[in-house]
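Here the complex is missing one protein chain, while the rest keep their positions.
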Amino acid sequence: MIILELFINALIAGILLGGFFAALSIGLSICFGLLDTVNIAHPTFIVAAAFCTFILNANFGIDPILAGIIITPLFFGLGWVIYSLYYQFFEKTSAEALRGLAFFFGLLFITEVVLIISFGVDHRLVNAAYIGKSFGGEFAGISVSVPFRLLSAFVVAAILTLGLQMFLDRSFFGRATRAVHQDMMALSLMGVDPVAIKRIAFAIGLGTCGIAGALMIIVIPIEPAVGRLFIGNVFAIVVLGGLGSISGTLIAAMILGIAESMVSTFFGPSWAPAVSFTILLGVLAFRPTGLLGVGDTR
Amino acid sequence: PVAQAQSKDPIKIGFSMALTGALAGGGKQSLVAMQIWAEDINEQGGILGRSVELVFYDDQTNPKNVPGIYSKLLDVDKVDFVVSGYGTNLIAPAMPVVIDRDIVFMGLFGMNNNGKWNYEKYFQILPAGPSPAVGFSSNWFEAVKTFKPKTIALVAADAEFARNLKEGAVENAKAMGLEIVYNENYPPRTADFTPIVRAVNAKKPDIFYIASYPNGSAGLVRAIAEVGTDAMAVGGGMVGLQYAGLMSGLGPNLNGFLNYDFYVPEPTMNIYPGSKELIDRYQKKVKDEGLKTDALGYYLVPWAYAYVDILGKAVNAVGKIDHDAIAEYIHKTKFTTVVGDVEFGDNGEWTQSRTIAVQYQGIKNNELDQFSQPGTRKIMFPADIQTGEVKPFNSLR
Amino acid sequence: MVELVVKDLVAGYGNVSVLHNVSLDVPNGETVALLGTNGNGKSTLMRCIAGLIKPTEGSITLKDGDRQIDLAACSPKQIVEHGIAMVPEGRRLFPLLTVEDNLTLGAYRAEAREKLAESIDFCFTLFPRLAERKTQQAGSMSGGEQQMLAVARALMSDPKLLLVDEPSVGLAPILVSQMIEKIGELNTSRGLTILMAEQNFNQAIKIADKGYIIVHGEIAFASKDATDLRENDMVKSYYLGV
Amino acid sequence: MIMRYKFEIGCVAFLVLAFILTQLGLNRFFFFAGFAVLQFIMIATAWNILGGYGGYINFGTAGFLGVGSYTSIALIQWSNVSIVPQIIAAAALAGLLGLAIGYFTLRLKGVYFAIATLALAIVLETVVNNWDFVGGAAGISILPTRKPELLGAVIVDRKIGVFGNYKEFLFFLIAGMTIFSVWVARTIEKGKLGRGLNAIKDNEEAAESMGVPTLRLKLIATTISGALMGAAGGIFPSYLTFIDPLTAFNLEFAVYSLAMPMIGGTFTWIGPVLGGLLLGTVQQVAIVTISSELNLLILGVVLVVFVTFAPHGLVGWFMKKN
Partner (left out) sequence: MSEPLLNIDSVTKNFGGFTALSNVTTEVQVGERFGLIGPNGSGKTTLINCISGLLNNDGGTITFDGHNLNGMKAHKRTAAGITRTFQIPRPFHSMTVMDNLKIPIEFVSGTGASQAAIAEQAMSILETMGMAEKAHQETSGLTQIELRKLELARAIAAKPKLLISDEAMAGLTGNEVDEVLEILISFNEQGMTIIMIEHIMRAVMQFSHRVICLDAGELIAEGKPDEIVKDKGVERAYLGV
């Protein structure tokens, strides 16, 4: 019984954690999966957003999730600017995406320093009524508890991911976004300005950092360098899901979330990364383009 | 009137410090304390009548950068003394460089760095006693004895300091005859700690020892708030709960945790003469100058002040820059500093542990000010400075 | 009512100019063939009209009713919005998108979106093979299938003027004539004005109302009408190298 | 004749110079900084064999370095094996790892390969975290042999040794290893292997169809590249005297190993050398001149500026100028 109880709770925790991972990765899934910009600074931008959330929460008592929504336009704008620069210096001259990686790594450093200078290096947390509390109860003799903190992250992430997924699948803009890295010239023949599409899509990708940052500071304490810890996770999730597939990203995030939670519960958390990344390797060995990747071996 | 330090050739003290990266929180705090010390000593006439100048570089919390920095300090900057940066793995890479020059080396919060080297000119300020890993948690285990525990669960972060603490805790637990029902480590990138807490709860331990880094400390505090636990004592080696940011962030969720500390604003802490004034100055300085560092500074400020202070005192006592003589002097002297009386044993560690066990009590909200008043972190052990009674974890929630 | 008038066009890549003083005229409702051997500048001219290359001199004007639109000053996006669609050389499909998504993207411009369903039906009737392969990735289709999709995708934008660059390359003989016939059909049934670059002379003249031959970036011959194109000796000497 | 062996002569000259430098009793900071820069160059060069010539982006540099470092640690723990065999074993093991990765990921291309290597590095790090024999997550201090001997000669001793100081010895060692790596890289580049790898980079299917044994070449490249990285990692514990998984498997290595060739130019052996020299030097200088978080900023700015304004690397930039 206790095993079953642990199992069910681990499963729930895993799904919730997966939602959190999805929120961290979804923007990257757009920037990297669809637009080919290897934005390794993505987690660091999320940390920047988390600090903004902190400021709004600590100084004005704004609910962190609301704060995340408020700063999202800011990050959308930041994405707009960054892509414009990136385009100017890399894509226009058709430089390899790899150079972009070095560029974004530079941005990562710069962002971190800006964060250190403006916020210091100390850990920060936010507070809200739902943080540190959980709900649950007994069902058929099994007691389940669900922390609101992770639940809220999960719900927001699910809305975000599904919303983006629908938007990309169904809208004209979404189709253009999925097409843009395949043939920019052909896209312009469809009456679409590919650069504008990329700029907006990148801005959306970075815009998700706003809300993801809010979720991050709800879930974990932050400091300027904490983003680096998640670089491996977010890239693994995007690739495991398959480049260019938003639903793949969501599924991959769930898998890693559940794997981590299960391993933590039953085998000791220390092995969680090994298991998660072995899953990634295993999947790639059989499906070289990830779970939902579409025959695209970029 | 105090003699002003002469402006001729300052005495240079060099060190690396984590100003960025994972340990920067402690590093920055330490640096401010050391700068306060430099002001103080210069006001009092400096060392050997020469003013003191600090020369330091950011090691980015990356051990890789440390050997180069110390070599630069010694060979290019020609500093007169070096002291260590903050943390075990940033002290370790400096050891061979220093040993090669055969000079005095003061360490700031290193865990058993001298274990293998047995270097006679190394002195370390972390008050964990001659066998640091064990000494670090011995007082905590003393404090939990009131619960007459039989079983213990242990969790540690997969990182140098925490793993060492846990190993020491295991020894203490064994010495107490406790049965270890859970003993695991968690990786630094862990985001959700509820599965760990549930797994621990499933083993129904009487006490729950945690050796964690700030991320994990906060994560575990919240996970325990959410999932609950029946353990009577929880905590022990949680780094970060002493930080202003985390304390105010976690607020009432901290109630009941029984953790280590070095200095808390309790009245009995007056056994550390001058520490309260020092901390007040630190807090004022941070506020006045708008420094982006820990607002309270309880964790490291007195210690970072003390380790350079001891060096200064020793040099002045010896009267010349003679490392052999200075080391010998430090070995045989009992220093009175802002962290009380300090004596170093043969391996350069404190002769006895003065890590204190504190329990978080009566925290009502997230206001920072309450933590600078007595009462929120009561001392449970050592007995001579005890300010409260240990209560079972859940009775304080 | 559209008419495309190109006047004294000079264009090229970088410092190399490929087109020298090209002038031509595509009257409303006609199919105009642009003939010429490889590397003479047919595609370059097409790209200029579609706005992918900016001409260095000369003008490209679209007469739409009473309006005179200076295409040389328009972006590719605006040109599509003015009702011009192009089937580019080498098809240029979105290889990882499905057939259906490729088609839908063709209808990106606002006016075309309204007729999306209608246009898709039309394309599927025109090329039933595409209906069968609706969900296949465009990149995995055979050359001929891809060519069909490329034409269909251009039609999705509901153009008034269609530019087709070598529709018959790589097609089986049976499809070459079919493809040319389909294009002819578009002209007659939908009243589409068409400019088609083609080097398959015999096929092109089947549907062309008139034609131009371009040699080394200059218009070497402009036919008066369809018969002139078919029978003028100049054509044979220039084009067939007889 | 001399012209033909110009490069080889240059290599030997460099080694002789490195040796002389160790004998001059120079400022020791020089050797520490020099070590760091040379290690960077070596890593960049090793990375470029697979990444620059073959187009396979290895994002798991940290994994190879870590395997190298921990091979050394394990040997020290096991029976105090001395440094040269340590490095050889590290190279061998990391080379084997490269071979295994090559096999395992042979179907993967582009970013999928890159992420697979990153995943492998993380898995390895986790293993080491849990392997207490080599210190586990707590890390481990080692004492470098005070008076290492090689073939009967005392290598390091203040009076009678070939080198007066251990750091000078390490400096000379890494200088030798770096030169060797550069020589290997250049030999590959100028040879059949390099041309085959180039063909793979351009179009793997076409290369295979033109008779290039793509799998074999990839395996050779992953093995050599891995072995050289392993060697660079193998010397690391002796340099630091303390290693923990966080340091040995630092993600920073992955990014630097890629950024350096990128800055220098990926298509020729000089690229990684220049890139490593530049980035390594900037880093070393920034750390010891700027005593605040701004040293990170300098690094960030250098990265951004160089990849932005030298799109084909420094080499490309010079070539254009001439």
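The first chain written gets the first letter, and so on, giving A, B, C and D; residue counts start at 1 in each chain.
Just so we're on the same page, contacts are C-beta pairs under 8 Å (C-beta built on N, C-alpha and C of every residue); 3 or more make two chains touch, one makes a residue touch a chain.
The shown structure was predicted, so the numbers you read here are calculated from the model rather than taken from an experiment.
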Open item on the list: Among the chains present in the display, which ones are touched by the chain that isn't there?
Closed with: C, D
Open item on the list: Just to verify: which one of D:Gly95, D:Gly196 or D:Gly313 makes contact with the chain not shown?
Closed with: D:Gly196
- [ ] Sort through D:Phe35, D:Tyr70, D:Phe267 or D:Phe306 and give me the one touching the missing partner chain.
- [x] D:Phe267
Task: From C:Val176, C:Ala204 or C:Ala226, residue that would touch the chain that is not displayed - done: C:Val176
Open item on the list: One chain is left out of this view; which of C:Thr56, C:Ser142 or C:Thr227 touches it in the full complex?
Closed with: C:Ser142
- [ ] Could I get the residues of chain D that touch the absent chain, sorted low to high?
- [x] 192, 195-196, 198-199, 201-203, 205-215, 267
Task: Positions on chain C where the hidden chain makes contact - done: 37-39, 140-145, 147, 166, 169-178, 199, 240-241
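Just so we're on the same page, only the chains that are shown with their structure count from here on.
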TODO: Would you mind checking which chain's mean C-alpha position lies nearest the centre of all protein C-alpha atoms?
DONE: A
Task: Per-residue overlap in chain B, given as positions that touch at least 2 other chains - done: 19-20, 158, 185, 187-188
Open item on the list: Give me the residue numbers in chain C that touch at least two other chains, ranges are fine.
Closed with: none
- [ ] Would you pull the chain D residues touching chain A in the complex into a rising list?
- [x] 57, 104-105, 107-112, 115-116, 118-120, 122-123, 125-127, 129-130, 137, 251, 255, 258-259, 262-263, 293-294, 296-297, 299-308, 311
Open item on the list: Considering only the defined contacts, which chain D positions touch chain B in the complex?
Closed with: 27-33, 36, 126, 129-130, 136-139, 141-144, 165-167, 239-247, 250, 252, 284, 287-288, 290-293, 295-296
Open item on the list: List the residues on chain B that touch chain A in their complex, please.
Closed with: 19-22, 24-25, 27-28, 158, 184-192, 194-196, 198-199, 202, 214-215, 218-219, 222-223, 225-228, 240, 243-246, 249-251, 253, 291-294, 366
